[in-house]
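All protein chains but one are shown in place.
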Amino acid sequence: MLYAMCFFLFVIGLYCALVKKNMVKIVIGIMIMEYAVDLFLIMLGYRAGGVAPIVGKDEFDAVSGMVKSSFINASVDPLPQALVLTAIVISLGSLSLMISICIRTYEKYGTFDITEIRRLKG
Amino acid sequence: MIIPLPVFVAVPLVTAFFLPLLGDKRRFGATILANIATGVLLVAAIATIGQSGVYQVGKWPIPLGINLVMDGLSGLVILAVSVVGFAAMLFSAGYMERYTAKPKYLSLFLLMVAGMNGVVLSGDMFNLFVFLEVASIASYALVGFGCEHEELEASFKYMVLGSVASMFILFGIGLVYGNTGSLNMAYASRSIAETGLTRGLVFALGLFVAGFGLKAALIPFHAWLPDAHSSAPAPISAMLSGVLIKTLGVYAITRVVFNVFGISIQLGWVLLVLGVLSMVAGGFLAIGQADIKRLMAYSSISQLGYVVMGIGLGGLIIAQGGSTAWASLAILGGLFHLINHAVYKSLLFLTSGSVEISTGTRQMDRMGGLGKVLPITRATCTIASASIAGVPPFSGFWSKLILVIAAVGAGYIWLGAIIVFVAVLTLIMYLKVQRYVFLGELPENLSGVEERRGSMTCAMVVLAYLCVLMGLLLLVPDLKAAVLDPAVDVLVNGISYSSRIISMP
Partner (left out) sequence: MDKILLIPIFAPLVAGFLMFFVPNTMKPLHKLLALAGAVVSFLLAIRIFSSAGVLQYSCSIVQMGDFNLDLLLMTSPLRSFILLFAMGFGFLISIYTLKAGPSGDGSNIFYGSVLLTIGGSAGVLLSEHMLFLLIFWEIVTVSLYLLITTGGSSCSFAATKSFAMIGFSDAAFLLGIGLVWALSGTFVISETGVGTSSAAAIGAFLLLMTAAITKAGALPLHTWLPTSGEHAPASIMAILPASLDKLLGIYLLVVIVSEIFVLESRALSFILALIGSATIIIAVMIAMVQHNVKKLLSYHAISQVGYMILGIATLTPVGIAGGVFHMLNNAIYKCCLFLCGGAVEEATGTAELDELGGLGNKMPFTFVACLIAALSISGVPPFNGFVSKWMVYQGVIRMGSAGGTMSGANLWPVWLTVAMFGSALTLASFVKVIHSIFLSRNPSHKRDIKEVSGLMLVPMGVLAVLCVLFGVFYELPLNLFIYPALDIEAGTAIFGTWDSALATAFILAGLFLGGVVLFVGLVSRKSRTVSTWTCGEIMDNDEIIVSGTHFYKTISEMGGLKQLYKRQEQKWFDLYDQGGLLGLDLSRFLRWLHSGLLPMYLTWVVLGLLIILTVFCTIW
């Protein structure tokens, strides 16, 4: 069900990018898609009642020197969190570039309406 | 000599970091530095021909750590990236003099190269996505580098469509992780082979085909390409058309489809149909263009169609349990066309840049008779046109020949007919370029035009020689065994990729 919500959010973002004429709104739509995917990734690693995967001193097994398996089973999956962090950084980069291009385009064309920015066609 | 694999990513990345620090005052030094970086990459790529191996980043063993994988397919694409990158960088040295902020341009260029090399080398899906985004973002910025009306418009459209594709891919990667529990291609593939394709994985596969298909500009995902490739500065167009759409699109799609998910009949058909659609529609769209770079951009769609069609046909034959000989011939044709296209299309874009910088226009109907005043440009453009049109003994002929033979041999006669028909379309569109640009009467206002000699012509001549000699890759058995055959084997062997990687030290 929660996954379906993510998908729903993704579709909302896609719809926004598809239907809105304002360039900034298109960018917002893309960002909504981005967050939907981020949310999806986070939820992949979610485990009901899990603890944060931060390994303290207590969590090591005294004998083998490895992390206790009970801790591993109880904690949420840390990998998606790392992925999401990376994805957010990337999306930040592309968002800033997109917005700056939007601004420069507005300076040139004097409009944010994407249907009027169509010198390139054919 | 064994080249450590991170070199391919680290060298351009580090150089890209230092270049903007030099500032616009020291643009000469920056140019030299950037050219050295691409030169090093070229040498490294040539030195690694025939090598294969796995590099574990930070000595973390897979599947815990990230790995870089060099095998036949990666080596082939890396070679193409390095050759085209070297030539385009050499061309940029002269061509980009008229722009301000040249060091920033060089930095973005190298960033793009680093991204592409990363995509090709990474054996980990999320890592592939990261490098894909690095290369994509650098290319968005480069397309808009001129900051004029058309550049910005193209950049924005490219960026919106490209971001949507990236989201598709990321979503697909999430689904793969959710279903297999691994991001490493080899482990994910093993898991898929064990469990079979679940519903989530099928959905992911669809997302991958669409996402990477958009990066590869297959019809109907192609709409950004003609805008972006015609608006970018010429060397960037050469990089985009020559290698970017291949590494981010075709390479990624084949890697994921063949090595991770495994090929199936439907998948083969989807690739085949996408390829054929791109070939035909791209060809017709190109013929009607008056803008020389737009024509070349649409012809890139058409030519990439050949590549995808060949690979899809090979996959289809494998999936149907047909003869491996035909399958590998089709894939060989596709991959050979990939590197051929990298060379001649980048050369064509460089010549268009030379024409544009001399005449100040891209409209072919305002040109004519430039063959007399731009002799080197004309000669190199003619060679590249002959190659792309499939005139023997130039490189394009051989790849098209192999594709036709494979299609007819495997019983797809209609496909053979389409291939030769599109070859005629290609011939006609480049005859149009020849006629309107280089033949005919020189207009009055262009009578004082001169060719810019130096690094620009040098880059074009290098690529033109390659166009002529490229056929040897197929015709000389040793070269073929070193460069093409390993790449073909990677795809023909399909999902045995995973066991190969896992068993490697």
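By written order: A and B. Residues from 1 in each chain.
Following the convention adopted for this analysis, a contact is a pair of C-beta atoms (placed from the backbone, for glycine too) under 8 Å apart; a residue touches a chain by one contact, two chains touch by 3 or more.
Everything numeric here is computed off the predicted structure, so don't read it as measured data.
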*Just one of B:20, B:146 or B:206 touches the chain that is missing; which is it?*
B:206
*Looking at the whole complex, which of B:100, B:195 or B:266 touches the chain that is not displayed?*
B:266
*Which one touches the absent chain: B:27, B:102, B:157 or B:246?*
B:157
*Just one of B:106, B:285 or B:495 touches the chain that is missing; which is it?*
B:285
*Would you write out the residues of chain A that touch the absent chain, in ascending order?*
14, 17-19, 21, 26, 114-115, 118-122
*Hidden partner interface residues of chain B, rising order*: 156-157, 160-161, 164-165, 168, 197, 199, 202-203, 205-207, 209-210, 213-214, 220-221, 223-224, 226, 264, 266-267, 269-270, 281, 284-285, 287-289, 325-326, 328-329, 332, 368-369, 372, 379, 386, 389, 391-393, 397, 401-402, 404-405, 407-409, 411, 413, 416-417, 420-421, 423-425, 427-428, 431-432, 434-435, 439-442, 474-475, 477, 480
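By our rule, only the chains that are shown with their structure count from here on.
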*asked:* Centroid from C-alpha atoms only, then distance chain A to chain B, rounded to Å. What do you get?
replied: 28
*Along chain B, where are the residues that touch chain A in the complex?*
126, 130, 133, 136-137, 140-141, 144, 147-150, 152-157, 159-160, 163-164, 166-167, 170-171, 174, 177-178, 183, 226-227, 230-231, 288-289, 294
_Could you list, by residue number, the parts of chain A that touch chain B in their complex?_
10, 13-14, 17, 23, 26-27, 30, 33-34, 37, 40-41, 44, 79-80, 83, 86-87, 90, 93-94, 97-98, 101-102, 104-105, 108-109, 114, 117-120, 122
